[in-house]
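All protein chains but one are shown at their positions in the complex.
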């Protein structure tokens, strides 16, 4: 099958949907003239005249305007440049995008997509490295997509672009250049459906985004030692696929949850607590949660590596859990 | 002992510390002329000339200015008016206040207090009812105080005002008028020290803020049925008192966690996951987590009541847990 | 559009009576939450809306009853919403501060000061870039809001893209307890327009015809592609910030003085002088509105509260898999 990079897959989804739906338009900082700083708009560079728009550095309006655009009949794709700058317009997101339909008593619909990069790049430090998906799982009002492969990214982006609800779509910086098979034919991936990226029988690893790749690497290494990991990629956090997770837990009785965002009160805690609630008697050992250390992201590479999680952390956790 | 309201206790702490430390000043919206909309500045109304300041509605500066003020040698107490409007200046908080000391490699100190109301009032709806303490437990860089009694509020506020680190201090709207004993003599309450508000032997209830009162009410009712709840008030979430919690769990083997903020990915998930990690074999039943339903806060009183948790939810959870 | 002066008069009286009644009902505890009265500012929404078509949009504020009524709202549905009844505009989920009717073009009253500005700008983008119609958007906000970042970002944005957005600043001299000159660094907020290279004009906001004329010019310009305008309508908030405000920050004399300039009596005198209004006609109008209002109150009182389970609807169009 044809291979695309993660960035190309996203771009293709956007291009196809923009061709199909004339109400889609997209705006954000630095997208129109260079095709986006990570190349996510390369395939539409110079196309769709008037519908790919560079904006001022005015995040409260970048995000909040999506509400008005959607209610007036358009379908905005808003780039957030870096997840760290979601905070710059957070009120527009959390208090407007995520609440207005509910406050209105269900009037209208809000087909809004917020998309952009999150996660660490390399030595980008505390203002350009954050992963903050947990906040949008905690505060109600938006669907949260956080894919790990080009295939998933395309299929989920297409679903997002046909959804009538607000969606936030996180693209990990270190994934943009990764390649994977993407069929030429159209396909959509529903929200709330996890993907078992690798079947296994000893331990269930639940991950998203970059940590799925780390989990797969860990699984490959542990296989040599006769340890079999099942790697579940949640793909969407709101809604999230409890059934697939619980089913796997009932098979393996052991769980590792891995995310790049901070460990403390990260979404791993929610998934863990839910597993205990729904499959308490099936668990052989406490769930291991892996996440970043609870500090901002330091600049210096060795410090950065000490803060974010890696496959080694998964391997270590697997060994610990087996010796519980 | 003398009784004060929650609002009076906070004000007294601020007044005493302002008398002691001439570098303290305070600003925010609507504080100087009416003593604050919930009366938290009544006891200093007209005092400390030039140090109690009404500001424009400019939250990004209200919060961000605290960094400059602190680094230039002052000790700002910044009121956030409503927790919902923390989002309006979230970048100043999360990207500046919470990161700058770390990014600087530990230069200087940041004696900043963000304080103000959170939680439901009555029919204040989606923009004036939120509790968002979990976000500050998840993202590293600030200490989180969330008291339930006038006594604790005063002692913790005084500690905050002598701390050299940023502190966010949440005062529940429905607590402001509650009364409780507050000694005339000076006392401080350290961060990271939970308070057992009621001893019990059957179930540990871990709560903060308004839910502590609900838990105490639930405990009083359940006592009649011979069920004994131990009610732990965490008081601070960063840092939080794992030891006291684990000790109690080892005694009761059963746990309920109750907070007013949304249940999904709320701090209850972190506390639950931690308990499982550290006291797995001591647990007789899955932990019950109680929080708001995962929707914005509706206006209409019966809907609001359907969304936020009450003592009845604790009672129900207790009965369920005992019949596990 | 042909201007019907009696129509203007009738709209102003309707707003006045609605808000006067709402205040009364609030003080009788029939209306929960908060109410912000538009009494004294009726000429603004009335004069502006007389230029609007049903398919034009507005964004409103926390003080939004007048904006809704001037745009043609049904008093029954409004009153029911204020009561928190299921028959209200937002099924009881919004309340006074978040009342809206997308089908009327009202993209929301808003509990966030300045929160409507990005929304208005977004509607303008959809109109200009996607729908390519000659609709316009009116964005109401207060003097206090003019100090928020959204004001700046929104006006710059609307100017750059020449959006059909008319920014109407209702300068009622107070932002809650704050006297406008003490928190706002210009005497005329319209002076800020030059910072965005757009026309700015100050009008007497208590003179409905002056407002009408200023709005007419701005709206016609916007419809023809001439871009945004900033209109500052100078008025005075005759009532407290919210119903129940102790108003410690201003003198009764000051308020009294401004009652003499209130817009309805002023317009009425003019209409009498010009023979357009007679005592009889006046009685007819008032009686009609009073009846309409009584019906609205009856409707609200006789309507049911929403059942608790309604709290878990209306967040998403598609909530499959969502976890309430």
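All chains are identified by letter, namely A, B and C, in their written order; residue positions are counted from 1 within each chain.
Keep this in mind: a contact is a pair of C-beta atoms (placed from the backbone, for glycine too) under 8 Å apart; a residue touches a chain by one contact, two chains touch by 3 or more.
Everything quoted here is computed from the prediction, not taken from an experiment.
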{"item": "Chains in view touching the one left out", "value": "A, B, C"}
{"item": "Residue in contact with the excluded chain [from B:30, B:133, B:241 or B:304]", "value": "B:241"}
{"item": "Contacting the left-out chain in the complete assembly, out of A:5, A:26, A:65 or A:88", "value": "A:88"}
{"item": "Of C:196, C:249, C:267 or C:316, the residue in touch with the unshown chain", "value": "C:196"}
{"item": "Contacting the left-out chain in the complete assembly, out of C:47, C:149, C:164 or C:199", "value": "C:149"}
{"item": "Identified contact with the non-displayed chain, of A:199, A:305 or A:320", "value": "A:305"}
{"item": "Residue numbers in chain C that touch the chain omitted from display", "value": "147-153, 155-156, 159-160, 182-187, 191-192, 194-198"}
{"item": "Hidden partner chain, residues of chain A it touches", "value": "29-30, 33-34, 54-60, 84-85, 88, 122-128, 264, 293-296, 298-307"}
{"item": "Chain not shown, touching residues in chain B", "value": "22-23, 25, 27, 50-51, 53, 55-56, 58-61, 63-74, 76, 91-92, 95-96, 100-109, 140-141, 143, 163-165, 191-192, 238-242"}
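Here, only the chains that are shown with their structure count from here on.
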{"item": "Farthest-lying chain, centroid of Cα atoms versus that of chain C", "value": "A"}
{"item": "Separation of chain A from chain C, taking each centre as the mean of its C-alpha atoms, in whole Å", "value": "39"}
{"item": "Centre-of-Cα separation between chain C and chain B, whole angstrom", "value": "36"}
{"item": "For chain B, residues contacting two or more additional chains", "value": "84-85, 88, 125-127, 264, 294-296, 298-299"}
{"item": "For chain C, residues that touch 2 or more chains besides their own", "value": "90, 92-94, 98, 110-112, 115, 149, 315, 322-323"}
